[in-house]
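Here the structure is laid out as structure tokens; the discussion comes afterwards.
Of the protein chains in this complex, one is absent; all others appear in place.
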Amino acid sequence: MISRAYQHPLNSSRVPPGETLLDVSGITLRFGGITALDDVSFRVTQGHVHAVIGPNGAGKSSLLNCLSGLYRPQQGSATLHTRAGGAEGNGSPEAAPTTTHDLVRMKPHRIAALGVARSFQNIELFRHLTVLDNLMLGRHVRMRHRLLPSLAWYGPARRQEIEHRELVEEVIDLLQIQAVRHTPVGALAYGYQKRVELGRALCLQPALLLLDEPMAGMNAEEKEDMARYILDVHELAGVTVMLIEHDMNVVMDISNRVSVLDFGALIADGTPAEVSSHPDVIKAYLGEELSA
Amino acid sequence: GPDAGTGGEDGGPIAIGVLSDLSGATADVGTPYSEGIRGYVDWLNANGGIDGRDLELKLNDYAYDVARAEQLYSQYVNEDVVAIQGWGTADTEALRQKVAQDELPFMSASYAETLVDPEETPYNFVVATTYSDQMRVALDWISEDAGGESEVAVFHHDSPFGESPVADGKKHIDEKDLDLGYKSYAMPSGATDYVAQLGRAKSQGAEYVVIQNVSSPAAVVAKNIAQQNLDMKIVCLNWCSDELFIKLAGDAADGHVMVQPFAPPNSGASGLEDAAQHLESEGGSLEQKGLHYTQGWYTMHVMAEGIRHLVENGTEVTGPNLKQALEEMGPVDTGGVTQPVEFSAESHKGVDGTGIYEVSDGEMTELAAEATP
Amino acid sequence: MPATATGVFHRSYASELRLRHTRAEKARLVLVALLVLTLPFLVSPYWLTIVNQIGIAIVGAIGLNILVGYTGQISLGQGGFLAVGAYSSAILHLRGDLPVPVSIALAVLTTAVIGALFGIPALRLKGLYLAIATLASQEIILFTVRTWDAVTGGTDAISLPRLEMAGFVFRKDFHWYWIIAGFAVLAVITGRNLFRTGLGRSFMAVRDQDIAASAMGIDVTKTKVLAFAISSAYAGLAGALTAHYTGIVTWERFTLDVSVLYLAIIIVGGLGSIAGSVYGAVFMITLPALITRFGQDLQSAWSEAAAKVPAVQVIVFGLVIVLFLIFEPRGLNRIWQRMKDYIRFWPFRY
Amino acid sequence: MTSSTVDTQRAAGDPGAVPGRSLLAINNIEVIYDEVILVLRGLSLEVPTGSIVALLGSNGAGKSTTLKAASGLLPTEHGEITDGSITFDGADITHIDAAERVKRGISLCMEGRHVFEHLTVQENLIAGAYTKGRPSKSDLELVYEYFPRLRDLRSRTAGFLSGGEQQMLAIGRALMAKPTLLMLDEPSLGLAPLLVQEIFGYIERLNAELGTTVFVVEQNASRALAIAHHGYIMEQGRIVLEGSATELRDNPDVKEFYLGLGEEGSRKSYRDVKHYKRRKRWL
Partner (left out) sequence: MTEFFQLTLFGLSNGAILALAALGFVLIYKATSVINFAQGHFLLIGAYVFYAAMLVFGFHWSLAILIGVAVAIALGVLVERFILRPMIGEDAIAVIMVTIGLSSVLGGGVQFFFGTSPKQTPQFLPSGSLDIAGATIPYSRLAAIAIAAVVLTAFTLFFTRSRHGIAMRAVADDQQASLTIGISVRRVFALAWALAAVTAVIGGILLADLTGVSANLAGFGLVVFPVVILGGLDSVPGTIVGGVIIGLLVQYSAGYIGNGFEQVVPFIVLIAILMVRPYGLFGQTRIERV
């Protein structure tokens, strides 16, 4: 797995690489008179970095919000495939039975429990909590919470705080945020906050990682760092990533597949090279200058 | 630990704790009442005290807040008071167990009938006619005024204070077999009008509205009756039977009736003179302070008479002794301000008669001096 | 940024999760324990009454802080929940003939259930809209208490006998001190514990960003209802204690003013801080008592204007709160933190 | 500090302002947040009349703080200028009120857009002209001409616009006050490439056509340096490098850290970056 000796697998999906992990089909989302998503269909393959690009207001964030249950589309489905076993499971995944879940019919916290983790476009951290608490909240669905032991700081409540801390520390190490562990995130510089948000998602041991513009507002150097973290997670831990990003250089360099939205509709879907030479994409998104 | 106070060493001042509402929900009437208590004590001390011993008041504002009343009560116990002058229903209720336990006689302006039974509340003394008796007197008067048959609507404050006489009134009608219809209506606080309630009273056919509430809302009812040209007569009990009602209702007050155990300033009762003179010496007047001042004055007077009884007999001034003195000393004369006040070991109801007044030309004119149920 | 202990190194996560690390912190704990144990022997009965009222307020304030400070659901209904606790314990004890500890425990549960019920609007409402909805719950509860004669005895007060356990009668403030202090300490400890576990963290997550919280797998609905239930449970305990301690249950004790007072306690003390709830309770209960004292002095110094003293007291009370919050809107807890920081970093600024 | 060479052909809009003379000058300021956090440590820079000046720097360097200091927003965040001074058009504005600065001609377009979410697009623009009284039709038209998309959206609630649309609105709103100095904090943040191109085009046009002086903070260094005349680079509260845009573009460090170019000047792939990447600071 990851080069350094991490014990905990970050990827909780047992779907074999190359198979379909997520099947988005015919999603239509309207706000009053505005159609934010218009019959969008595509697939996300296990083991890919799947970029979603498109002009502002095209519906990219809305799409992610549908997948994580925050918006409820009027039509369509988003089928997530899982295999029994989970993160620590043994046995061959190929043999395990497949289950499907239609994400658009589920509550956000159920979706998270399936391992769909995400970051947000405008940094939605728990501002008054420390980095550590934010990351521990990423472990929330993997912990059991019972009232009396919690009030008494006794038995399971205490034990699991310590157990889960180990994985959290690995994520802290991976993202190099050791120094700010105990700092309230609201006081952190923007770049750190972005990193913590990624970390919080990773702590969930994602089966599918949704990242909404993780590199917005960064300079070239910082983008390189962030790209490195995402690639680590992807290449070394094997996590499937869905990524919204406006920097075409990043998209071209790190993604396996790209879907392009414009005015809510899917106008292209393919490899980075295919998409970047697609005339509609150039017209709606890239502009002549960049396509070269 | 705090037990019954001793009133200090012989010859020293005798401490009384006073809980007053000077800034809370009932401060409008609480203030003159409290001033009456203080005025009496100042007057008494200026005139030689009780056989040379002064009364010392520990008087504080509790802002009609029960928790504050409890704090102050502890403070008073700590300061060795021999008795407590309380004020409203809330503090009287909250402290009735404690005063019994600490053996401190307690008087207040809450005249609920539940407080007169020494078996239940051995240290509470009710100086004036109870709300229930006032209600009985009011109903008797109505029955007479109407010539037998009539309908009565009772408008009451939505609280223990307001509800206190409601059930007893009903019982009284049944017992005395009065030919009166009887219905009660809660008055929500802070209403701008009571037209809806009056409308219901009207459909009941009510000719009389008995009000157990304070003056401001009662005045609103009076105004509403005038505006609506309703043919209803208000009978105020105790807390709206005062000058304030007349002042606030203006012309609309005329013709309404008041049941008030304490004689108003214009009644010419001889017992008012001391208070009037005392106030004048301080540059005030009894007319200006109103009858609640007298109420405080004589409530304190009754307590002081109990203490005088002890001092004159050479008995130590303690809570239990004071209780006994109040029960045994016989009637206290108030110079016609109230009927003589007398307690006994069986009953802590001081008086059972009350005056009845009618408002005419903005003045309270007496209809009956000593109406008893 | 809260003060963090510097210069402390941990060898295990368990040791890091302890509440107190430095020697100064442990020494403070010992001091506080000593104070709690000796206090009733040191103060006059008058102050003991106040101390007991503070103790009960601490329990209620911690409950409210769990809801408002930690979960971000503003509530103006604390008075109502105190009433539920007081009435249910009184009724269960008198009519159900249950021993007081049982009636208190059941009252806590009852209040938790009713709190959860009145927490349901919180699922749809936010901020001030929720605050007013909880105000509505306060009014509805008190109305029910006043009109449900058969159960609550209507507007009349319920009188309770003195608490008696194993033949011992808890008569004085001194006796009650031990019960109340015990519960106050328990409330502090459980409160502190709650917020170092995942459960408490999820409350704070909902407060800071509920959308992100749901996307991280927190069931926001359940969390909010649970917060209402836990918070009300503390309120129920405080109410039940009030009932048995004062021996009288009357709805007049639980009006909106009380809800506002509790809100004031946690704001002045510090939102989202257990210690703040304690400081706030001490401050807000002692302040009127001190002002009364000040009024007494004022009266003797300025006797011609004695009639004005009550008004001056009211003004002073308001002014102290206003000035205090202008000086430090984040409460007493924050002042304490700053003082500690100041001492630690002295004489260096920045 | 060397006075920069600015293309004086660009006419200044404000007749009082002399082209080439420094319009905004920040002299050695020190800014502290919350009475403890020292963010700017003696920062100095100048924005000459009629020019476009870019300020670059990594996250947390204090770029936004610099703009807030210049526009008087620090008090709203518990920040204060404890040392140094800021002059605008020759007058000391270090401690004057934020609203007053707008009247004198400084407009800031904040990071993260900050449109009035509950107001419609048009109401946002009307609010933007607050210091000028009721806006005339032509002022609105001017903004709509620059940002035609806003015209179509004018009765939409601003909070529901997409990021790019909000950014245009924020710039449009700032223009309504007819500023002499327009300060932009990361105008390209979160915008699609085509829009970034457009927005920078608008900035250039504004500068050229209306003579508005522009002071822009940007992460997208290549874009910013492409339109700017002069640039500053800051690290940890200080200016560490300064020069004309061309000079900066050719600086090897800028190339590597801000433009993402390798030693040879070609773009590195994000895949090739290693963990142990060298971290250089100019300190």
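Letters A, B, C and D mark the chains in the order given here, with residues in each chain numbered from 1 onward.
Assume a residue touches a chain if its C-beta (ideal position, glycine included) is under 8 Å from a C-beta of that chain, and two chains touch if they have at least 3 such contacts.
All of these numbers come straight from a predicted model, not from anything done at the bench.
Listed by label, the shown chains that the missing chain touches in the whole complex are A, B, C, D. Touch with the chain that is not drawn comes from one residue among C:136, C:290 or C:306, which is C:136.
The chain not shown here touches chain C at positions 68, 74, 121, 124-129, 131-133, 135-137, 139-140, 143, 146-147, 211-212, 215, 256, 260, 263-264, 267-268, 271, 307-308, 310-322, 325-326, 329-330. By the touch rule set out above, chain B reaches the unshown chain at residues 22-23, 27-28, 30-32, 158, 185-186, 188-193, 195-197, 199-200, 203, 215-216, 219-220, 227-229, 244, 247-248, 250. Within the entire complex, the positions of chain D that touch the omitted partner chain are 71-73, 76-78, 97-99, 101-103, 107-110, 114-119, 123-124, 126-131, 133-134, 157, 159-160, 173-174, 176-177.
The rule is short, and it goes like this: only the chains that are shown with their structure count from here on.
Steps from chain B to chain C, minimised over paths through touching chains, total 1. Ranked by how close its C-alpha mean sits to the mean of all protein C-alpha atoms, the top chain is C. We define each chain's centre as the mean of its Cα atoms; on that basis chain A and chain B are separated by 74 Å. Centre to centre, using the average C-alpha position, chain A and chain C are separated by 41 Å. Averaged Cα coordinates give chain B a centre that lies 75 Å from the centre of chain D.
In chain C, there is no position where the chain touches two or more neighbouring chains simultaneously. Chain contacts: chain D has no residue touching two or more partner chains. Across the complex, chain C meets chain B through its residues 44-46, 48-50, 53, 146, 154-157, 159, 162, 171-174, 246-248, 250, 252-253, 257, 285, 288-289, 292, 295-296, 307, 309-311, 313-314.
Residue ranges on chain C touching chain A, taken from their complex, read 1-2, 4, 12-14, 17, 190, 193-194, 196-202, 204-205, 207-209, 211-220, 226, 230, 272.
Against chain A, the residues of chain D that register as touching in their complex are 56-60, 112, 160-165, 167, 186, 189-197, 219, 221, 256-260, 267-271, 273-275, 277.
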